[in-house]
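Apart from one protein chain that is not included, each protein chain of the complex appears where it belongs.
Chain nomenclature is as follows: A and B, assigned in order of appearance, with residue numbering initiated at 1 for each chain independently.
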Amino acid sequence: MATWLHWESVDALVAMGGHGIHVWGAYGATAAALTIEGWLAHRRARRARRAAASAALARTDA
Amino acid sequence: MRFTSYAVPSRFFRASTSLLPWLWATAAMAGAAGLSLGLLHTASDAPPGDAGRILIIQVPAAWMSMVVYAAMAAWAAIGWLGHVRLASMAARALAPTGFVCTVLALVTGAFWTRSTWGTWWMWDARLTSELILLLLYGGYLGLAEAIEDPRRADRAGALVAIVGAVSVPVICFSVRWWDALHQGATVTSRQPPELTDGMLPATGLVALAFLAWAFAIVFVRLRAIVLERERDTAWVRALEGAVSAKARVRGIRGAPA
Partner (left out) sequence: MRQLFFALYARDLRLAWRRPVDALLPFGFFVVAAAMFPLGIGPEPQMLRQIAPGLIWVCALLATLLSLNALYTGDYADGTLEQLVLTGQDGAVVAAARAAAHWTLTGVPLVLVAPMFGLLFDLSGDALGTLAFTLLLGTPVLSLLGSIGAALTLGLRSAGVLLILIVLPLAVPALIFGSTAVAAVDGGQSAQAQCSLLGALLLLTTVLAPPATAAALRIALD
């Protein structure tokens, strides 16, 4: 691996000096939480747009 | 163009449409830079060793949980006492993000504790205060979501948030007191999570990423709330009417949407 990288090998990166599970567990939990939050927020936004659109359509039809 | 003109929901909606891509880009770039710096390039020194890389996320998450609570309480107060509707909506939009940041601070804190001390939890001042903050967020969210009338929900939430914000200094003081008292009794002195100097640049970048991300997510949620509540106003009808009319026309002509 390149000399400016701290790790000698990918295995060393994964192992994290013995703390591998905890470091990657923490990073994984963060990724999961942010993804779920993002998905939920966008889902709410999509639903709101759809509801507003159908309300607008109903108005123009009436 | 005065700042207060953005208190009008329609202006906020338009402004946020152009701001969002920049926010996502900032979050992505700062996050990538911070993570690569923290995970790949920096040597980790000091006792925690490589476990200290957890703190690159834990510390910014804890910061954000507190900043978002303060912002939530402030906007809720402005919305309630200043009668600015968008401010109340902003408080409601901030709460879930703050809750998630608090959960993250606790979960990553647990991973750090497990990695450094062998136990999954440590009742020290910082983690315990974070837990109490989680309860404060839970109270706000529980109350606001339980009330159906949006006006009453916003106001009740504002009062809870303000009371909480005023109590936070007292609570933090008492928890630190409690921690100091019981620390003397244990044999091992429990050191709170400390950032080593080498990790500071990475942590700063990740904090920036968190901030940009939080802004983006809160904007997305706030836009949803604005659409939900302002559904029957002229500007929403115009906005959504134009969009859906276009879609309908495309559908009639049989062209791909």
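FYI, contacts are C-beta pairs under 8 Å (C-beta built on N, C-alpha and C of every residue); 3 or more make two chains touch, one makes a residue touch a chain.
Predicted, not measured: the structure shown is a model, and the values here were computed from it.
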Contact list for the unshown chain, restricted to visible chains: B
Sole residue of B:36, B:174, B:196 or B:233 that reaches the chain not shown, by the stated touch rule: B:174
Listed residues B:20, B:84, B:132 or B:195, member touching the removed chain: B:132
Positions on subunit B contacted by the hidden chain, ascending: 132, 135-136, 138-139, 142-143, 146-147, 152, 155-156, 159-160, 163-164, 166-167, 170-171, 173-175, 177-178, 181
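By definition in this document, only the chains that are shown with their structure count from here on.
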Rounded Å distance, subunit A centre to subunit B centre (Cα mean): 14
Touch list for subunit B against partner subunit A, complex: 39-44, 49-51, 53-54, 57-58, 61, 96-97, 100, 103-104, 107-108, 111-112, 114-115, 213, 217, 220-221, 223-225, 227-228, 231-232, 236-241, 243-245, 248
Complex contacts: residues of subunit A adjacent to subunit B: 4-7, 13, 16-19, 22-23, 25-27, 29-30, 33-34, 37-38, 40-42, 44-45, 47-49, 51-57, 59-60
